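What follows is a short report on a single structure.
For this depiction, one protein chain was excluded, whereas all remaining protein chains were kept in their positions.
Chains: A, B and C, in written order; residue numbering restarts at 1 for each.
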Amino acid sequence: MFEIVDSRICLDDLVEAVGHDESGAIATFTGTTRNTNNGRNVERLEYEAYADMAVTEFGRIAERVREKWDVRGVAIVHRTGVVPIGETSVAIAVSAPHRREAIEACHYAIDELKVVAPIWKKEYFEGGEVWIGSLADCCHEHDGESSA
Amino acid sequence: MFEIVDSRICLDDLVEAVGHDESGAIATFTGTTRNTNNGRNVERLEYEAYADMAVTEFGRIAERVREKWDVRGVAIVHRTGVVPIGETSVAIAVSAPHRREAIEACHYAIDELKVVAPIWKKEYFEGGEVWIGSLADCCHEHDGESSA
Amino acid sequence: MRVTVLYFGIVRERLGLAEETVECAEGTTVEGLTATLADLHPGLADGVESVRIAVNRDYVDSSRVLSDNDEVAVIPPVSGG
Partner (left out) sequence: MRVTVLYFGIVRERLGLAEETVECAEGTTVEGLTATLADLHPGLADGVESVRIAVNRDYVDSSRVLSDNDEVAVIPPVSGG
């Protein structure tokens, strides 16, 4: 289950998708919109994706997970469009026979997703908006100092 | 949310319970009944708990989690009675501002639960039954050799 | 004085007993009580490597002195999760 969706993500759907009679452990990670970021009062996030490639990258992340750990199922779903405070932007579920594998693989998957998935978020905060990862965002992180 | 229940666990309930506007990450762990264990074909597991103490221990695990990591919410729910193959016996959810904390804290919580929570499982397998953690179980683990 | 003793898992199953009330002298320690229980129930902890004892829902050392009405739990190796 590798998807880009434009509505609410239901974690139980992912858990069901990775369910397997040989799996004794399911680890999940859910990213939600926080109300503050780098000292800014966040009003909402808006996500944009290169959907076809993002889904392809999700599958590649899962392949790398399977090379590294003994897992059964991997599901990765990311939402696009506006994601209000408290709602889920990304959810990952990994099932495995044993808990260590499931947890480590899930951790790896979200770390990788943040590096490779062609997805962008724009933050709308009190008094402005900024593309996360852009120089304007980085500057803001360091109280106006430019960061390389 | 620290509970011993005797019916199905819904993961979304735990996720909702730990939801917090300051949290950007929710990690969960779900333990499910595997169809094999130490080479035995498992038919079902049956769990027994010292419920009052288990709930107390869940709260203590959460306190230790809060001492170690910057987290917002912790939920721990364990099921008792028969848990068929594929169904959930235990679920843990931890929310935190950042993902590393949520994931590490969730991993710690399930590791601790397995050591301190007064809960026992009996495995019904093809041809017999055994209390997990008993000498009979340990012997079986090592192909009939006793393990200390 | 009296304490309530709870049995769980493999111990409960072998004894066919989940709970009992035991009389013991003032000043009895956990160690003393477990000796009494082993006399009452030969083979109490057969089949397990060891048991832990909880008093009023806290794991305690064997030197812990019991009080009247304490709830003492005999905890075989746990296997939750």
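We take it that a contact is a pair of C-beta atoms (placed from the backbone, for glycine too) under 8 Å apart; a residue touches a chain by one contact, two chains touch by 3 or more.
It should be emphasised that the depicted structure is a prediction, and the values quoted were computed from it without experimental measurement.
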Visible chains that the absent chain touches, using the contact criterion stated earlier: A
Among A:42, A:62, A:75 or A:90, residue touching the chain not depicted: A:90
Sites on chain A contacted by the missing partner chain, in the whole complex: 31, 47-50, 52-54, 56, 78, 89-90, 110, 113-122, 131-136, 138, 148
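In this section, only the chains that are shown with their structure count from here on.
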Chain centre separation (chain A, chain C; CA means) in Å: 48
Interchain centroid distance [CA atoms averaged], chain A/chain B, Å: 25
Residue list for chain B, restricted to those that touch at least two other chains: 31, 110
Residues of chain C whose C-beta touches two or more other chains: 81
